[in-house]
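Quick one: this structure, given as structure tokens, is what I'll be asking you about.
Of the protein chains in this complex, all but one are displayed in their positions.
So, subunit A:
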Amino acid sequence: MLGQIIYALPFLAEGFAVTLWVSLLVVVLSLVAGVVLGVGLVYGPAPVRWAVRIFSDTIRGIPILVLIFFVYYGLPAVGIHLQSFWAAVLALTLFKTAQVVEYLRGAVGSIPRGQSEAAMAIGLTFRQRLAYVIFPQAFRRFLPPWINGVTDAVKGSALVSLLGITDLMQAINQVIGRTYEAMPLYILGALVYFAVNYALSLASRRLEQRFAFIRE
């Protein structure tokens, strides 16, 4: 039993690399998209605000699994052909972007109005106000929940196994298909996911304590 699992370790490691790669792509892409849309939600004109609100509420209102299937099966139907890997990344990014939008809204919303007004009073442009006044302060509010939310990307990435992508989850299932050692392999997989996500949530908690001095 142990021998079979050790034999499968390199294969599982490859799957784990895919899991990390998917998660990393999703986290980076959603950070960019989420910050842009989040700024749109907070400062944009009414139509932009409405569009972002509808986007965010819709995405957060449905299961990630439905979103993944919608993107994976739906895009080819309307003539857009993506590799399954990129369809999965796109779906997870949409889901994560909606989260980032809400983190950003919460973080920026926690900065007192007076800060914005003071920045306006000394003649800073909109971009300068964001770059020098709002974002540096909002950052400390944004970071802990965002890092904690990275665990959602890692956990969500396990769903891409359903599209036939050989991530850690799928690699485990394939090894079980050959060795029938279901329990040891699932536990091994659980421990790997746990190690990654627990490290992230610890980091998030650390940062939260580090920034605990902020009081309104």
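Definition applied: contacts are C-beta pairs under 8 Å (C-beta built on N, C-alpha and C of every residue); 3 or more make two chains touch, one makes a residue touch a chain; residues count from 1.
The rule we apply is simple: contacts and distances are computed from a predicted model.
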* Asked: Which choice in "Amino acid ABC transporter permease", "Ring-1,2-phenylacetyl-CoA epoxidase subunit PaaD", "Peptide/nickel transport system ATP-binding protein" or "Spore germination protein" gives the name that UniProt lists for the one chain left out?
  -> "Amino acid ABC transporter permease"
* **Contact residue for the chain not shown (choose from A:Y7, A:F126, A:F139 or A:Y198)** => A:Y198
* Asked: Footprint of the hidden chain on subunit A, which residues?
  -> 57-58, 61-66, 69-70, 73-74, 77-79, 151, 154-159, 161-162, 169, 172-173, 176, 180, 182-183, 186-187, 189-190, 193-194, 197-198, 201
